[in-house]
Each structure stands twice: as structure tokens, then as C-alpha cells.
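The complex is shown incomplete by one protein chain, all other protein chains being positioned as in the whole.
All chains are identified by letter, namely A, B and C, in their written order; residue positions are counted from 1 within each chain.
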Amino acid sequence: MLIVMEHGATPEQIETVVQAVRRLGLAPQPIPGENRVAIGVLGNQGYVADEPFRDLPGIQELIHVTKPYKLVSRDFHPGESVIAVGTARVGWGLPPVAIAGPCTVESREQVRATAKAVKAAGAGILRGGAFKPRTGPHSFQGLGYEGLDYLAEAGREVGLPIVTEVMRIDQLERVAAVADCLQIGARNMQNFDLLKEVGRVGKPVVLKRGVSATLEEFLAAAEYIVIEGNPNVILCERGIRTFERALRNTLDLAVVPYLRQVTHLPVVVDPSHALGRRDLVIPMSKAAIVVGAAGVMVEVHPDPARALCDGPQSLDLAGFAQLMAELRAARA
Amino acid sequence: MLIVMEHGATPEQIETVVQAVRRLGLAPQPIPGENRVAIGVLGNQGYVADEPFRDLPGIQELIHVTKPYKLVSRDFHPGESVIAVGTARVGWGLPPVAIAGPCTVESREQVRATAKAVKAAGAGILRGGAFKPRTGPHSFQGLGYEGLDYLAEAGREVGLPIVTEVMRIDQLERVAAVADCLQIGARNMQNFDLLKEVGRVGKPVVLKRGVSATLEEFLAAAEYIVIEGNPNVILCERGIRTFERALRNTLDLAVVPYLRQVTHLPVVVDPSHALGRRDLVIPMSKAAIVVGAAGVMVEVHPDPARALCDGPQSLDLAGFAQLMAELRAARA
Amino acid sequence: MLIVMEHGATPEQIETVVQAVRRLGLAPQPIPGENRVAIGVLGNQGYVADEPFRDLPGIQELIHVTKPYKLVSRDFHPGESVIAVGTARVGWGLPPVAIAGPCTVESREQVRATAKAVKAAGAGILRGGAFKPRTGPHSFQGLGYEGLDYLAEAGREVGLPIVTEVMRIDQLERVAAVADCLQIGARNMQNFDLLKEVGRVGKPVVLKRGVSATLEEFLAAAEYIVIEGNPNVILCERGIRTFERALRNTLDLAVVPYLRQVTHLPVVVDPSHALGRRDLVIPMSKAAIVVGAAGVMVEVHPDPARALCDGPQSLDLAGFAQLMAELRAARA
Partner (left out) sequence: MLIVMEHGATPEQIETVVQAVRRLGLAPQPIPGENRVAIGVLGNQGYVADEPFRDLPGIQELIHVTKPYKLVSRDFHPGESVIAVGTARVGWGLPPVAIAGPCTVESREQVRATAKAVKAAGAGILRGGAFKPRTGPHSFQGLGYEGLDYLAEAGREVGLPIVTEVMRIDQLERVAAVADCLQIGARNMQNFDLLKEVGRVGKPVVLKRGVSATLEEFLAAAEYIVIEGNPNVILCERGIRTFERALRNTLDLAVVPYLRQVTHLPVVVDPSHALGRRDLVIPMSKAAIVVGAAGVMVEVHPDPARALCDGPQSLDLAGFAQLMAELRAARA
């Protein structure tokens, strides 16, 4: 940490800061400048909480150099993690995995038809929502455990591992018993108790970035899971909220190559939720693969016009087959 | 809802949309324009999900007129709600209530000293965190139930009702047994299962706005609580996340008079979290009261320089007394 | 400046950075830490451009301590500037000034009627747009010099100094000949050539904050004017663009007390443009004064329902009189 003193800070104020650093067992190193003094804080093993300093008189700014995460960073784990989800392998540099399926499980037939088609087209993981977070309580909230059973059955039938969202702690045991991978939605990215409990379950996790989460917060959220002993976290970029509302969200694709430098955890991209429009899913999926994403997560529905949720952004079965063909072409 | 057709939409495409509206039991009303046709959708009692329409060919845009909330709106509840929190009354037009106390309960002595001082200065409700949401797992996470006991004891001792944050469903019963009011933090504003369960507990709730929540999402989150039978929701503006990072967040004070027109639920303002700096708490609290807020929520600590959390934004005991004096002057 | 090296930076990489600092005539001071080395850069008189360093291998981050402005900061000008606009005085701590008038000058009668009324109600400066920046070319663009003449005439008639927006350099001479104060609109806040030329004109300037300008950029824009020899700059907060679109912009009121610490230039607040709704102008104006603003800038029109521009946010003449009465009450 660097403590920047004000222009007119007195020698007494500087000394007080120096003593406060020493009281924490750390080593202060004053750096006298032309306009102001700065004090480097040395000797810390991790993130230094700034509370004991920030409140002292004469301080202009506190600058953190160490990050609020450690286990998920490349600094402490230089290699690249490969996450096994049933038969699928998700990792930087591996062939990208398509995670596909309906936004919401609506019926046994719907998810079964989708599963068959996405398996045939080359998907690696089947997705489907049993519990649905919706902005208002008046919208359809999902089929619950009945939907989970349909999803699990469809996955077994076609031989695909499944991923589904969990929203509350008391669902974890029952969902983990049948799902190959748990999903934490964007709205729950900082539901820290849920993260901790998911970290205690021995299942891989897809962690979606909150719509206004900085990358630092995103990685710190992953750290909550990893620190509980579960290193199998797949990060998912799904669009951020900006001033621009022509599309649902702004897909922040540059985070893929950026995060590859920062973390060993793989990143997949969900263009369906980011953009809210089917016609943009194929080009943006290709772009995701081109910039190195470990996979894409897309919504597929046998009849999007009748989907109970997110129809406009869902590919139909032929559309998904086309996506997979284009992705194969893009990689070749 | 209004369905705007594309410039070159064919009569068949228009007819298909008209039929889709009819299938939902609603009344389509085409509005032919010079450049394009629009179709009004009439007869709905609430929010119309747009999935069945959006996917049809020839549609340019779907415009919602009805909102995703109802019970919290003035349209359906023209009066102004008054929420009783123990002996305190929070409502539009009532004398503003100060909710004050430490960010985090650190010890019996700390919360007791704070409680005595804020009571003496005129606070109406004592706040204090027992369970703390922190960006990363390496930061102090609160004293838990021990902290809750200290808070409850301090409240009883000075005769102030207490409010404290709940983060997980299995805490609800035990916290509700001693707290007069539950708080939902900004990060959990869309933790819908927690909202539902809080709605089933017979305790008032302070619901904090998410850092990137639109007002529509904020009110829809409150609707989750109210629809479960708990009408006692206090909304709390605590700053939003914008491109500007000179201060921690951007305090969106205009929402106070705006929300007063839209909802019957009272709004309080938390300048401590919004701004992250003690010196701005007093002016912005005064501004909040001037624009009609039903109260302010501020962090107070007997020794902010040694606070374990949010020290730089905490008032000390004398600072809180000064705030209360200035608020009284501003109202007079 | 502080140069933070990567975790695995080699001694050679560190030495290369040290040499690069020396080549600029500055003094490098390495700060060895447990996890990484940082290098302080000392001896600079102003902002250090980071280009010569950033590109060297082994660097993780460059942290600026010095700001891109100097003349407008309190560090170099500890007092508080008072800007004279004709007979009006605008400054921190002085009685707040109301700058009032129509968005657009529409006719001699309209601006004359407005001028009379705002003068009677206590306004200190008359505003009115002759040249109007509009998002699209199909909207009304103002009356031009004819409008300027009407505005000047009305100001003289009632004895109020006038302020009006300039949009292009070749307007400056003619506008400055009759206006007491020039306004730079939000869209031109970083039109640096216009700023420079305005700096060479001996007239006070109202500089509006760009809708996505950081405070650092805002102050650096003011520096462009001041460095040309014109110290008479009034800063104007008029709302920023955020994800929230329920209101036109988000009025960032906390910048008023914040900027008061950072700069000696006074800040006024324009709630009309920020909020886009007349009913919020009075409460937010009062809040602006309560937090210390040197004035407010509000749109007033004799018949807002027929205004050619910004009608919904314009006060009528009685509304402005009420605003002034409430501001007097708030200050008393």
C-alpha cells in the first residue's frame, strides 16, 4: 500500500502515520517528493486493510497495490486450471465447450428435444433453469425440483453433463445430488453466504459476473468459493450494465484476454443474456472464441416464439446447429 | 403494451401479431402511421410478458406501459405508508428519523457507548452489523450472533429499537427474535428468495438499493416482500455505481422526491456508504432532509480511527451530535 | 508517480525502469516489498507523462499522484475565488446567485417578460440560449444573433447581467461584445480549442460538466481556460449520465462540498437539465444551496407548455418566484 500525504501535511502528521504502520507490524518507507510526501507500506503478506490509516489527519489518498484475492490469481497459481464437468473439460487453450439449453425448463418434452438436438450438434454441457430469478414477483419463477428432474433425465438420456442455477442454500444438497455443475447467477454474485456454501459442495461452479461488478469484485467472489476448498470455478462474462440501452447489456469481450493474464480460472461467455437478441448470438459467440474464451453458454429452445422466458434471445434447434458449424469453421 | 412494427412489415406479419395478442385473451388495436404501424395491446390487468410477441417477424420494438410492480405503487395505494419500528415512526411527511450506529458491532463496550451517545443526540433507531458482507473473504466478516446480542442489549439499555442486516435465510428466525427491523443490503437486493422469506417474517424491513439497480428494479424488489404479506418496507438510497470514482458512489438524491410520487413506501438516505467520507455526511444528510427523506442512516463509531470497518465514513460521537443539531436547524 | 513492478520482475527489468526515470531528470526510489517491488518517482514539478515507462517490460501498473491540473486547485491557490459577472458576485460562501431565464430565446416579448419577472423575484443573472446544441439536426437550433440581441436588450432593460452559450470560435468576439458571461455547454466541455479561445477573451465563463466527465477531467478543462489568463471560471454541475434513465440525468450533488475542498473556483448547480422535470427543480435547488453551492441555474419560461425547447423542465414565472422564496427560507 502507498499512503499519499497532503501537500501541507506536517512532520507530526507524517510521524503519526509512520507509527500507525509500525503498530501493524509493517515497515513504513517515506518517499519525500517535491509537492508532497508518500509513505510506502512494506512487509505485508496480503491485502492491507486501510482502516487504521485512512482516518489519520494529513492523508490525501490510500493506494492499494495488493488485490483482495489471492488463490484465484496467476501470481500464486501460474498454470491454467482445467475444470472437469462430467465428461466435459473447460480450460484456457482447450477446445471451447458449448453449454446449451433452454433458459427455463418448461416441460419434459421441451428439455428432452433440446438435449437431443444440442448433443447432436456438438454441445458439451446441457443447461436449463429450474429455479428462475425474475425482476418482479409477478413473472413465472420456474418449475423447481420437477424441472430439475426433467433436466437430469434429459442429460442422462443423451449423455451430457448438466448445469443449473442455485438460488438458496437449502437447495444445494438436493441440486448437487443430480447436477454435474452448479450455476451462480449474476444477481447472486455477491451473495457471499451462498458462495461459501457452494464452495463446500464438491461440484464445479459456473459463476456469472454481476451486471455492475468490477473484475476485482468478480475475482474476489470466486475467491469466496475457492477458499472453501472448491477450486473448480468457471467464470462467465454475461454483459454489464452501462448507459447504453439499445441492447440489453454491453458484452465486455475484452475481459476474456485480460482475465487470461490475471487468473488461472477459465472464462466462458454468455452472449444470449448479454445482448437479448438471437441475431447477435452467432457473431458474438464467434468473437468470444476468437479472443480465446474457454466456451460459450447459449440459450436454445425448440420453439423460441412460445418460450416462457427469454424467447427473443434463444436460438432454435437449427440455429444452434448453425452456430456450432460456424464455431468449428472459426477455429479451423 | 405497444408493439411497434418495422417500416416494411407486411400485412401478414401485422395479422400474425394481432392473432398472437388475441390468443392471450387481450385486445389488439392497430394504429396505422405514415412510416409504420403500431399495435396497442389492451385489456391486461397487469404486466404483459412480451415473450409471445417479441419473437414474431416484422416487429421493431415492444414498449411496456405497465410496470413490474403494483402493490408498492401509488396507483394502487394512494396514501402514504407509515412504518412503525419499535417506538419509531418512519413515513413521508413525518419528522425524519435518524438511524445511527456502528458499521460493525465490534464489542459490547463499543456498541453500548455508541448507543448511549446516539440516543442522547436524538437518534430514533440503533443500527449495527453482526453479519457483514465483504468484497473478499480475507476481510473481517463480523461477530455474528455474539454481535447481535451486544446490539440487542445496547438497544434495550438505552431504549432504542434496533435494525441489523440479514444475509441468509437460516438467520432469519433468530435475528427476527431480537431485532425490531431487518436490513437487506445492497448486494442482496435481488436475492429474491431472501426477499420472499423476509416477507413472511412479521418485522419491518430496510431494503437498500443495489448499486446498479434501476428504480423499477428497486420497487420490484420491494414488491417481493410486500406480496408475501409484509407491507412494512423502508426503501434506502445509498448511492449508485457510475463512471465517477472520486467518491465511493454517486448519491442519487433526486430519487427521494421522485419516489415520493411513485410509491407510498418511505425512503431514507444513507450518505455514509454512498460517499465513503465523513466530511460529506453532514451536508448530504441535510440535503436529504431538505428534499423530503423520511430519515437518514449514518454510521457512528466512538473511535473511527480504530474502526474495523468503514472508519473513514463514520462520524464520531461529537460529530453525530453536531449532525443532529444541524438537521434540527435545517428543519426549523 | 509510483511504478509497481510485476511479481516476477527481474533485477534487469527493475534497473531498466530506474534508468528510464533518471533519463527524464527525475529521481527513482525503489521500494522492495514482500511480493513485488515498487519504484517511486521523485523530483517532478508537475504531472509526469507515463509513456516513457509504461512500455517497459516487467511493469504491472503506473499510479499517478500528481493531477493534470494545477492553477485551479486549492494546493496552489488556497483562497476562494469570487467571480464578478456584471453586478453579480459568485463565490463559495457568498449569498447564492440565481441564474435564470429561458432555455432558448424565442422572441423579444418572451425574453423581456421573463427578464422582468426573474429580476423582480431576485435573480442575479439572466440566462438565455441564442445558439442551441441539439442532438439531431432536425430540431430547432435557436434564433442566433437575433436572439442574442433580444437577450441583451432585456438584460439592459431590467438591469441584469446576461450569460449565453457559445458554440464556435468565430462567435466569440460578437457574443463577448454584448454578453457579461459566456457559457460552455456540457457537449463542448472537452472542445479544447474553444476553451483556449474563451480563455483569451476577458469575460467570465460558466463551464458545464460533460455528462460523463470525471471531476479530474472537469477541472482539467477549467485549467485550459485559466492557463490562457482568464481566472474567472464558474463550474456548473448539471447531471451525469448513468444506467438510471427514470430521470434525464443523475444530479451529482455531493460534488459541491467535494469540489469546495479541491478547487477555489465556485460551483453552481443546474437542476433543470439534470432532472428534466419541473417538479424536482425546487427541492433539488434547495438541496444545492444547503450543501453550499454558489448558485443555481434554472430555466424559466412565461408559458412552458408552449416552449420550443425544454418546456417540461422550465418553471413558469410564478414557479420561479416560489423557488426564490423557498431558497430564502432555506438559507434563513
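The rule is short, and it goes like this: a residue touches a chain if its C-beta (ideal position, glycine included) is under 8 Å from a C-beta of that chain, and two chains touch if they have at least 3 such contacts.
Source: prediction; values computed, not measured.
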| item | value |
| --- | --- |
| Of C:11, C:136 or C:202, the residue in touch with the unshown chain | C:136 |
| Residue touching the undisplayed chain, where the options are A:253, A:298 or A:315 | A:253 |
| Omitted-chain contact residue, chosen from B:63, B:120, B:177 or B:325 | B:63 |
| Residue in contact with the excluded chain [from B:2, B:18, B:84 or B:246] | B:2 |
| Missing-partner contacts on subunit A, residue numbers | 212, 214-216, 240, 242-247, 250-258, 261, 271, 274-275, 279-280, 283-284, 286-288, 290-292, 330 |
| On subunit B, residues whose C-beta touches the chain left out of the figure | 2, 4, 7, 29, 31-36, 38, 40, 42-45, 61, 63, 65-66, 75, 212, 241-243, 245 |
| Residues belonging to subunit C that touch the chain removed from view | 46-47, 49-52, 54-56, 68-70, 133-140, 167-170, 187-188, 190-194, 196, 211-212, 216-217, 220, 223-224, 227, 241, 304-312 |
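We adopt the following convention: only the chains that are shown with their structure count from here on.
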| item | value |
| --- | --- |
| Least step count from subunit B to subunit C, where 1 means the two chains touch | 1 |
| Inter-chain centre distance, subunit B versus subunit C - centres from mean C-alpha coordinates, in Å | 31 |
| Between subunit C and subunit A, distance of the C-alpha-averaged centres to the nearest whole Å | 38 |
| Shared interface positions of subunit B, touching two or more other chains | 212, 216 |
